[in-house]
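With one protein chain held back, the other chains of the complex are shown just where they sit.
Here is subunit A:
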Amino acid sequence: MKKVSFAHMGYSYLGFKQLVEDMGFEAIVPANPSPATLDLGVQYAPEFACIPFKTVLGTYLEVLNRGAEMIITSGGVGPCRAGLYGLLHEKILRNLGYNFEIFIFDPPLTGLVPFFWKLRRVLKETRLSWLAFIDVVRRAWAKLKLLDELEQMATATRPYEIKRGATTSAFNQCLEIVDRARSSKEIAAAGEECRQLLQSVPRDEERRPLRIGIVGEIYVLLEPFMNLDIEKTLGEMGVITNRSIYLTNYTTTDVLAHGTEDIRQIAHPYLNQFVGGHGQSSVGETILYARNGFDGVVQLAPFTCIPEIVAKSILPRVSRDFNIPVLSLTIDEQTGRAGVETRLEAFVDLLRQRREQMEARSNAALLPGY
């Protein structure tokens, strides 16, 4: 059986593990990225490449050392450098003397023909019929959707938990349950079990959590190791977080289609260009969070990421115009957990005080309409 691996992006590895195994390969499941992974990536990556590039490179090196023979990954779409990252990864790894196959899948709409050719080549190795393959994909998709749902449920539960860490340990249990489920029926049952599990976390309903939207580059958003567990950290500070990107939503709107018209329209008065990556979405989503009554927005930007740099310089204006505080965090391998926690804690203090002040004002009816 051929040993196949893939990049580690948040909790999606469970879905991809199933996909690869059901296709008849042996999955080399990448471990959670660790400081060692990052060190490995930093060692062989160009100095000013962004942290997602370095982490993914480190992950590839780890799985290749564990015997992976094939890597299946997605390609980014330019115009930012991410469009070339798959190719650059391949080149660096080959120069290091690794022998492996790599399939970089670009979004099908950027080229249907190459997409299907690549897919056919992968399928040929598996002796799966197209029909069987569709079933495999459907089940992996169901799992990915479930993981996204559970993650959102956990972030909505955490600020209410009475015992600190109860949600996180329930969520970790969920991951094990989801991992075991394979058939459609089992996945549905696992979903039920996990929802129950998260619902049974003892809650203090008296609390009034703040709501913070998190925007930025997809990899630092999705991978807790990269963003220093921002959602857990904020959750334990009493904040419900919502990310602008969840993998399955993003795949439907941006990978299989040309992005949500909405977000581009909304961002348009501030940024009328697709600057690559998620720059335009970061601006649009911030406006959307403001409109939906969120208390604040955190932007996660990998150091040297051009699209996020563009967004970062526009966000102060958006913040003023829409009266929503925005905190921009730049992340690279030098980023310390303590520094991020300090900024998040201060940001939460700011939002709390602001809410109190706004409520005091509206109670005093100084600002009718609030």
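We adopt the following convention: contacts are C-beta pairs under 8 Å (C-beta built on N, C-alpha and C of every residue); 3 or more make two chains touch, one makes a residue touch a chain; residues count from 1.
Here, contacts and distances are computed from a predicted model.
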{"item": "Listed names \"ABC transporter\", \"ABC-2 type transport system ATP-binding protein\", \"M48 family metallopeptidase\" or \"R-phenyllactate dehydratase activator\", with the criterion being the UniProt name of the chain not displayed", "value": "\"R-phenyllactate dehydratase activator\""}
{"item": "Residue of A:S169, A:S183 or A:S362 in touch with the missing chain, whole complex considered", "value": "A:S169"}
{"item": "Residue among A:F105, A:F133 or A:F225 that touches the chain left out of view", "value": "A:F225"}
{"item": "Where the missing chain touches subunit A, by residue", "value": "31-32, 34-36, 164-165, 168-169, 172, 224-225, 229, 232, 303, 313, 316, 319, 325, 329-330, 332, 334-335, 338-339, 341-343, 345-347, 349-350, 353-354, 357"}
